[in-house]
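Here's the structure we're looking at; comments come further down.
For this depiction, one protein chain was excluded, whereas all remaining protein chains were kept in their positions.
Order as written gives the chain letters A, B and C; numbering starts at 1 within each chain.
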Amino acid sequence: MDDVAHVYTHTHRVRYRECDPMSVVYHTHYVDYFEMARTEAMRDLGLAYRTLEDDGIIMPVINVSVQYHAPAYYDDLLAIEAHFGQMPTVRVPIDYVVKRSDDDRRIASGHTDLCFMDADTRRPIRLPDRVHRAFASVLPT
Amino acid sequence: MDDVAHVYTHTHRVRYRECDPMSVVYHTHYVDYFEMARTEAMRDLGLAYRTLEDDGIIMPVINVSVQYHAPAYYDDLLAIEAHFGQMPTVRVPIDYVVKRSDDDRRIASGHTDLCFMDADTRRPIRLPDRVHRAFASVLPT
Amino acid sequence: MDDVAHVYTHTHRVRYRECDPMSVVYHTHYVDYFEMARTEAMRDLGLAYRTLEDDGIIMPVINVSVQYHAPAYYDDLLAIEAHFGQMPTVRVPIDYVVKRSDDDRRIASGHTDLCFMDADTRRPIRLPDRVHRAFASVLPT
Partner (left out) sequence: MDDVAHVYTHTHRVRYRECDPMSVVYHTHYVDYFEMARTEAMRDLGLAYRTLEDDGIIMPVINVSVQYHAPAYYDDLLAIEAHFGQMPTVRVPIDYVVKRSDDDRRIASGHTDLCFMDADTRRPIRLPDRVHRAFASVLPT
């Protein structure tokens, strides 16, 4: 997570259905939290995922990892940060940090790599032009 | 739920992620439990949903209701019964009863109405022939 | 849904994980949408659910029903309305209407009844005083 060039923060209120009998957020939901932050970060760059799909482009997740640092509780407000570093080429690497808004406590961190695919052929493609331009507006090339 | 002509029972083990801070199954999961029982009941009649979709038929849910009678707990084995009554025509009405296998305690009950749609036009269609034959093999006509 | 005395509207952006292979919101998520709107409506009345739990009070759902009117799609902004009618006594009845914000299309509607329970004994209790006062501030008594 060196060389972070662009950070987008999405705020999420923890739902009751996301908490388990230990009264903490069940661990699998953090992968959904990452998706929320990523989607809103892309929208903020003018890359609403629905418009990519309309252009015949999909962005599958290649891998994901999560490290759990501290529990989050029901009704906590979480700040989910998506960190973008170098300019993506074939893969889009994104780091994530989840903090509790109240006390700034680091709850979880993680990483995903995404790629671009043609929705019809389901084959990898290089970074589409409009995606390249959008990332180039915030990342060093 | 009078005149039940056919009952299919699906068994489900309650997962940790399905339980909330009160240590009981969160109420929204019962609608998913109904779907499990319905899907397996249809498969048992030779109507695997994937093959319906391959035939261009989808079965949207028109309405659902759930009554909650008693809590279910983590790791409970639940018997989810799908009850079929009269022969369906345009709608397929199904009643559900969820019991804990251990003590036969009634946990929840409910109902769904489904219809048939052409997957392309998304317009309602009448009961497809193969569906009619499958239901006719177990229900009074 | 006559005599609606108080309406609270919660806005939700449809997530990719909530959409199914028909590209529409999977039907079970509407029960979660109802919960979101109800929770935020109660918070707006000064009744944040976490503070109720801190007071040893839980509010289980007794029953839920949903009618599906039209499909919602990925990335749609939904307005989820919680409608409160008469002053609750033992049960809190709430009606819901889900509309797409763009075109005001009615997507789904539904109802829940909730009750109040002592968190320790898990037995029903009457409307707690602070809950009564909060509802009385917006509902006819």
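As a convention for this text, a contact is a pair of C-beta atoms (placed from the backbone, for glycine too) under 8 Å apart; a residue touches a chain by one contact, two chains touch by 3 or more.
From a predicted model like this one, the values you see are computed outputs, not experimental measurements.
Trainee: Which residue from C:T28, C:S65 or C:S109 sits in contact with the chain not drawn here?
Mentor: C:T28
Trainee: Which residue from A:M22, A:L77, A:V90 or A:A136 sits in contact with the chain not drawn here?
Mentor: A:M22
Trainee: Considering the entire assembly, which residues of chain A contact the chain that has been omitted?
Mentor: 21-22, 27-28, 31-32, 35, 53, 58, 60-68, 71, 119, 122
Trainee: Under the stated touch rule, tell me which residues of chain C contact the chain that is not displayed.
Mentor: These residues touch the chain not displayed: 16-17, 19-21, 23, 26, 28, 74.
Trainee: By the contact criterion defined above, which parts of chain B meet the unshown chain? Give residue numbers in ascending order.
Mentor: Missing-chain contacts on chain B: residues 15-17, 32, 35-36, 39, 48-50, 53, 74-75.
Rule of thumb we're sticking to: only the chains that are shown with their structure count from here on.
Trainee: Between chain A and chain C, what distance separates the C-alpha centroids? Give it in angstrom.
Mentor: The separation of the two C-alpha centroids amounts to 29 Å.
Trainee: Where the centres are mean C-alpha positions, what is the separation of chain B from chain C, in Å?
Mentor: 24
Trainee: Could you work out how far the Cα centre of chain A sits from that of chain B, in whole Å?
Mentor: 35
Trainee: Counting only residues that touch at least 2 other chains, which ones in chain C make the list?
Mentor: Residues 32, 35, 53 of chain C touch two or more partner chains.
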